[in-house]
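Complex shown without one protein chain; remaining protein chains in place.
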Amino acid sequence: MTDVSGAWYLSLAAALFGIGAFGLLVRRNVLVMFMCVELMLNAANLTFVTFARMLNDIAGQAVVFFVLVVAAAEVVVGLAIIVAIFRRRREATADDLHILRG
Amino acid sequence: MHPGLVPVPLLATSLPDAITFAVSAVIVIAGAIGVVVARNPVHSALMLVMTLFGVAVLFVEQRADFLAAVQVIVYAGAIVVLFLFVIMLLGVDRREAVSADPLPWQRPLALVLSFCALGSVLALGFSGAWSTGAASVTGALPHRAGDTAALGKVVFTTYLLPFEVTAALLVIAVVAAVLLVRVPQLREQGGQAGAERGGAAGLEGDPEAVSDPGVDGDPQGLGERDREVVPS
Partner (left out) sequence: MSLFFLSALVLPKIAWSAILPELILLAAPLVLLAVSALSARRLPTGVYAGGMGAAGLASLGASVWLWTQVTPHGAGTAVDGAIAVDGFSVLVMILVSSVVVLAALIGEGYLRREGIGGPEYYVLAMFSAAGAMLMASADDLVLIFLGLEIMSIALYVLAGLDARRQGSGEAAMKYFLLGAFSSAIFLYGIALVYGATGSTNLPQIADFLAHNVASSDGLLLAGMALLLVGFFFKIAAVPFHMWTPDVYQGSPTPVTGFMAAVAKAGGFAALLRVFFASFGLLRDDWQPVIWLVAVVTLLVGAVLALVQRDVKRMLAYSSINHAGFILVGLEAATTRGIAASLYYLFVYGFMVVGTFAVVTVIARRGDEAHDLGSYRGLAQRQPFLAAMLALLLLAQAGVPLTTGFLAKLYIISAAVEAHSYALAVIAMVSAAIAAFFYLRVVVLMYAGAKSGVGLPAPLAATGAGEGAGSGELSPVAAYGPGAASAAELEGDRPEASRPDGAGGGEGHGEPDAAGVPATIALAIALCAGFTLLFGIWAQPVVELARQATLLFH
């Protein structure tokens, strides 16, 4: 049981979310962009667990449990799409997706 | 019933917890920054593991022992390994060209937006209470550390339906992986079907494969289509 105030945890989670969002917007490598999504999901998870502790409520932890499943499914599908595309073209840069202009 | 716990003063913490938090926080943030700035995707993946471990420690610190275990097993054990596997499979562990950034405004914009968002969340938190919600709506946290019974109970009662529909997600993931990994074979067949009529389309007993030129009475259109169908 911790005494560290939830505010610190929530600030840390917000920072993690911000870094993830920033990385997603600036990086062009789809694999890294995808890892940044995982950072954002982890920030949300940390927020949930922190609120669960602050509110003394188990629901926040249960949500994290589901997010883990979603993250796993998302990773599988995302990586499958990446593999399907880049087996054909051996570039993994988002700017190479230029057939669809706009 | 204005809620929440008694607000804990920001710095009134016991020393071991404070140290644990500080160390984990540094690991989490350093890892996250590492993911974003590393040139090599493999390094990014390893940095991601670092962040995930840090988050797992913070979970333990907050009486979420089971989630910490799952975090390490599923995230670090399965997801990051999958990432590394794909990186190695594709052979894209190469440096990315930094100079070739076609949207010059995107980076500063992203930076500004991220910090605005971060700043506003922090400001919101410090201006008011961090958590204003009602306490223990769904059920209280366990008193003993490492007790997963409360979590199991809520997953099988309040969140029973969400728990069941996650099965659909996993099936979709399996179908997607099978469908997309089969792609190269399909493509070859498709290429044949485009180049010499018949091919994959014929496998399905498709009469259109033969009568295709008559589809729109547009003989010269056929050549065009073939060029488009055959992948470069």
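In this document, chain identifiers A and B correspond to the written order of the chains, with residue numbering beginning at 1 in each.
Note that a contact is a pair of C-beta atoms (placed from the backbone, for glycine too) under 8 Å apart; a residue touches a chain by one contact, two chains touch by 3 or more.
Here the structure is a predicted model, which means the values were calculated and not measured.
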Query: Which residues does subunit B use to touch the chain missing from this display?
result: 1-3, 120-121, 123-125, 127-138, 147, 149-150, 152-153, 156-162, 165-166, 168-169, 171-173, 175-176, 178-180, 183, 186-187, 189-191, 193-194, 199-218, 220-221, 225, 228-229, 231-232
Message: Please output the residues of subunit A touching the missing chain, sorted low to high.
response: 10, 17, 20-21, 24, 30, 33-34, 37, 40-41, 43-44, 47-48, 50-51, 54-55, 57, 59-60, 62-63, 66-67, 70, 73-74, 77-78, 80-82, 84-85, 88-89, 94, 97, 99-100, 102
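One rule holds in what follows: only the chains that are shown with their structure count from here on.
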Whole-Å gap between the CA centroids of subunit A and subunit B: 5
Query: Touching subunit B in the complex: which residues of subunit A?
result: 1-12, 14-23, 25-29, 31-32, 34-36, 38-39, 42, 45-46, 49-59, 61-62, 64-66, 68-73, 75-77, 79-84, 86-88, 90-93, 95
Message: Quick check: in the complex, which residue numbers of subunit B touch subunit A?
response: 3-5, 8-10, 12-14, 17-18, 20-21, 25, 28-29, 32-33, 35-36, 38, 41, 44-45, 48, 51-52, 55, 58-59, 61-64, 66-67, 70-71, 74-75, 78-79, 82-83, 86-87, 89-92, 96-97, 100-102, 106-107, 109-111, 113-115, 117-118, 121-122, 125-126, 130-131, 133-142, 145, 150-151, 153-155, 158-159, 162-163, 166, 169-170, 172-174, 176-177, 179-181, 183-184, 187, 231
